[in-house]
Every structure is written in C-alpha cells, then in structure tokens.
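Report on the structure given below.
Only one protein chain is missing from this complex, and each of the others stays in its spot.
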Amino acid sequence: MEGSLTIWLAIAVMTAAAIFAVLLPLSRPVAAAESEMDVAVYKDQLAEIGRDADAGLIGAAEAEAARIEVSRRLIAASERMAATAGEGAARRRRLVAVGAIVVIPAIAAVSYGTRGHPGYAGQPLAERQRAVPVPGDMAGLMARIESHLAANPGDGRGWEVVAPVYLRLGRIPDAVRARANALRILGPTADREADLAEAQTLSAGGVVTAEAKAGFERALALGAGHPKAGYFIGLAAEQDGKPEEARAIWAKLVAEAPADAPWIAMLQAEIARLGGPAVAVAPAPAAVVAPEIRAMVDGLAARLASDGADFDAWIRLVRSYAVLGEADKARAAVASARQRFAGEADKIGRLDGLVNELGIGGS
Amino acid sequence: MSTTGTPVLSRGGMTRKQRRLTLIGIALAVLGVAAGLVLYSLSGSITLFQSPTDIVEKNLQPGARMRLGGLVEAGSVRRGENMEVSFAVTDGRTSIQVAYRGILPDLFREGQGVVTEGVLSGDRSFRADTVLARHDENYMPKEVADSLKRQGHWKPGDPAPNPNAAGSSTPQSPARSP
Partner (left out) sequence: MMSPEVGHFALVLALALALVQSVVPIWGARRGDAALMATASPVALGQFAFVTLSFVVLTYAYLVSDFSVENVFQNSHSTKPLIYKISGVWGNHEGSMVLWVVILTLFSALVAVFGRNLPLTLKANVLAVQGWITVAFLLFILKTSNPFARITPAPMEGRDLNPLLQDIGLAIHPPLLYVGYVGFSMSFAFAVAALIDGKLDAAWARWVRPWTLVAWIFLTAGISMGSYWAYYELGWGGWWFWDPVENASLMPWLAGTALLHSAIVMEKREALKVWTVLLAILTFSLSLLGTFLVRSGVLTSVHAFAVDPERGVFILAILVVFIGGSLALYAWRAPTLKQGGLFAPVSREGALVLNNLFLTASCAAVFIGTLYPLALETLTGAKISVGPPFFNWTFGPLMVPLMIAMVFGPFLAWKRGDLAAVAQRLTLAFAAAILATLATYAVTTGGPVLAPLFVGLAFYVIVGAILDIAERIQLFRAPAATSLARARGLPRAAWGAAIAHAGVGVMLLGIVGETAYKQETIVQMRPGESIAVAGYDITLQGLVPVEGPNYRDLVARLTVREGGVDAGTLEPAKRVYTARAMPTTEAALKTRGMSQLYVSPGDPGTDGSIALRFFYKPMVLLIWIGTLVMMFGGLLSLSDRRLRVGAPKPSARRVAAAVQPAE
C-alpha cells in the first residue's frame, strides 16, 4: 500500500508544521520579541510623519503635534513592557509549548479519526478509466463511452453503438440524440433514418409523431420495403384512425417480404389485431419483434419491477405492451400500477383513461 | 454627544445639552418617519399565500389579491389568441382555473410547481398578473411544497425542495404581464 504510506507521511509532516507554527515565536529570545513591540510601531510612525511632512502631505503644525502624540505613546509602551516582562514569562511559554505539542495532535486525531478515511486514496476519473474494466460494470462502461463521445462528438460510429444501449437502459432522449448524431455525421441511410424515427416514436410514448413519420418516409424513400419503416408508417395510419390503411400497408409489407423474415409473424399479429385476414405466410412465434423495442420494453419492465415510483414510466410500459400487441402484459402492468398508486386519484384516473384509449379493458 | 461637562455657551448660542437634544430629536424624527413608512407600506404590500383548497374552504371573495400556488394540472394548459394562457392550479384536492396573459417563465410545465399572483375573479377562477417558477428544475416553491404536504401529496425524497442546488443568488423568475 504505497498510497497509504504517502498519506501517513503527509499527515505527519503537516502536524509537525502546525506545531512548529506555534513553537517558532516562542523559541525566540524575549529581548528580540520585545524589540518588536509597540516601540517599533511608534518608531515607524515617527518616521512616516517625517516623510509626510517632507512631502507636504501634512502641515508643519500637524506634524509636530502628531510627533508629540506618538512620542508620548512610545514612552508609555516602553514603560508598560518593562513592568510586565519577566515574571512568569518562561513558565507561560513552557505551558503553551507543551500545550501545542499535546493539543494539536490530539484535536487532529480525534476529529480526523472519527471522520477520515486515510486508507482511501483519491479516485480521479481519468485514472479509473485507464484501469482494466470490471466485467459487468455497465455504468463504468457507459461512462467511458460517454466521456469518449464528449471528447469526440464527431465519432458517428460511437453514437451508433451507444444508441441501442441507451434504449435498453430506458434513456430514450439520449437514444434520440445519439441516433440523430449518427445520422448527421455518417449520412442518411434507410436504417439510420428509421432508427432515429423509431427512437423519436418511443420518446413520444409510442405515438408516431409527424416528425417521426417524416423520418420513416425518408427511410422508405432510401430503401423501398424497409420493414421497420413500413411497420411504423402503418402504425401511424392506425393511430390516425385509419386501420384499413394500416392493414393494407402491413399486408403489402408481408407479401413482399422474404419468407424467412423474422418480423413477419409480428406483422401478422398486428394485422389480426386490426381484424384483417391473415396474409399468406407461415406463422412464426409471436414474440419476434424488432429486437431493440423488445429489449427496451423488457428493460423498462425490469426497472419498474425494482423501482416503480415513476408513474410516467408505467404509462410508457403499458403503451409499449399495447403497441406490441401484448394486451395481457399491458393489463398486468396496469394492475401493478393501480396497486402501486392506489391512493392517488388523479393517477388512477389517468390509468383508466389509458385503458379506455388503448382498448385493453376487456377482461 | 457628550456625557460630561457643564453647559458651555458656544457661538451658536446653543448649550451642550441643547445640542444633544437637537441631535436626539433629529434621530427620533428620522426613525419615526422610517417606522411610519414601514408600517404604512407593510399594510399595503403584503400578499397572502393560498392553496386552491384554502380558497374554497375559506370561501374567499372575488377581488382579493393573493398568491396562489400548487401544481400545474397535467393537460390543463390551453393557449389562446394573443398570448392568453389558461391552466389549472391544483393541490390534489381542489383546482382553480387561472387565466394569464403574457410570457410564461421557462420552467413553467405541466405537473410542476408554480406560484401565481393576482386577483380572485370568480368562483374557482383566478386572474394572474405574475407567474413564478424557479430556476432549478428540482425546485418546488416552498409554499407549494408545504401545502402539498398538507394534502399528503409530497413525500420527502421526491425530487422537490433542494435549496442548495441553486446558485447563491438565483432569484425567482417572475413573468409579469404588461
């Protein structure tokens, strides 16, 4: 423990210096100390008066009067010193010296001893970031990436890598920013446009905003049949109250998709939800959803399971389940939230409104 | 300002005692004027803080000037023509409709604490001429925090009053209507 040795050395040196500050003036001979007394002050003042008078700053009469006044004080001071010096002085000095040697370390030991952590070295961030990362230290990893990006905001790859992690952590606004940056720096592609718009949609609680819709449309223009963009354009239509149109968009997407596309099943489910006929492709497990959304929703659910104080996050979770077509889970989330916020009428009211809005009241 | 000595006639014809009395007289006069000013203006420029529930329970009459504080009810903000804004201020039990014309402070948000100053204009409606919000996103005006606590809506630990977070002199930001 080289570090802890240094700190003890520092503590020792500092304590010694503090004691020295008290002992130093005591160690000087009395005569020397006395010569520095008021006598010196008044002598200084006499000299000043002389200079002032020479410079014409004060009148001759004033200067003379001041001289007399100072001289009177000078004499008084010398007499006072002569009278008091000597008796008991040596004893007092010894007392103060011993006191300083005992009291200063004692106070330091008591006060620092109860609150200090001498073995705990400083933790400058840069040093910690150079150190080998601990596996599983997500926060540490993120901090490192973030500080890298703060220093190199032009690193589009970095933004692209960090964006899905943000989504998983539920930091949607950061994800939006990261994807916007990636898009700006690396140039638009269908994927990037769609990814950004998707994050924007998530940050709006699952509503495809006009901004996001424009993004998806750009994505489709860059790459016809882009599945994510297509899905969300359909969702936008549904949210606009045009389920027919939504169904048509999705059906077209499914029809044009390669048969092994993993997202077909999800679209099938969506179409079914809107009451449309199944489009001819082999059914696949319903759980297959765009992985980022899945991850984000799961992350949100996990977070709320451990700390459910954030009411808006509950709303987001319910909406997400509803958007994914998982009405059961949505209902379960509503039930948990109701339990959590039982006493709060306004929040329960908002939950009721949500259930009506999403049409998941059923059971 | 002296404590000793016999009366000495000065050229001005005033005795030492007279001088002292004059000084004391002037001092008392100044202090009297100051005290008068303080009392007079204090009676005219105090506004009481009320929560929405206070207004209803105390059955306060329209025309009274006061400060009304609470949370901006979510979804209640309506913007009209010509910078007219209306919103509801709630303490969880009661809400009061507030009308205001002008620019709202930066940190005015739905669901956040707000203090408005103005006149009660009718049953559960309030005409504000000043809207205050704090320059700290965690800040909840202390009156609001208190009244919410009374209504059981604020728990310590919520991101609410955090007096140390703001800088040493970050006054409240008022938005005043013209």
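Odds and ends about this structure:
The letters A and B name the chains in turn, as written, and every chain counts its residues from 1.
Keep in mind that, in the parts below, a residue touches a chain if its C-beta (ideal position, glycine included) is under 8 Å from a C-beta of that chain, and two chains touch if they have at least 3 such contacts.
Computed from a prediction, not measured in an experiment: that's the story for all the values here.
Remark: the absent chain touches shown chains A, B in the intact complex.
The chain omitted from view is touched by exactly one of A:96, A:204, A:295 or A:332, namely A:96.
Looking at A:18, A:185 or A:332, the residue that reaches the missing chain in the full complex is A:18. Residues of subunit A that touch the chain left out of view are 3, 6-7, 10-11, 14-15, 17-18, 21-22, 24-26, 28, 30, 33-34, 36-38, 40-41, 44-45, 48-49, 52, 56-59, 61-62, 65-66, 68-70, 73, 77, 80-81, 83-85, 88-89, 92-93, 96, 99-100, 103-104, 107-108, 111-112, 115-118, 120-128, 139-140, 142-143, 146-147, 150, 153, 173-174, 177. Contact residues of subunit B toward the unshown chain are 1-4, 10-12, 14, 16, 19, 22-23, 26-27, 30-31, 33-34, 37-38, 40-42, 44-49, 67, 79, 82-83, 102-107, 135-137, 139, 142-143, 145-146, 156, 161, 163-178.
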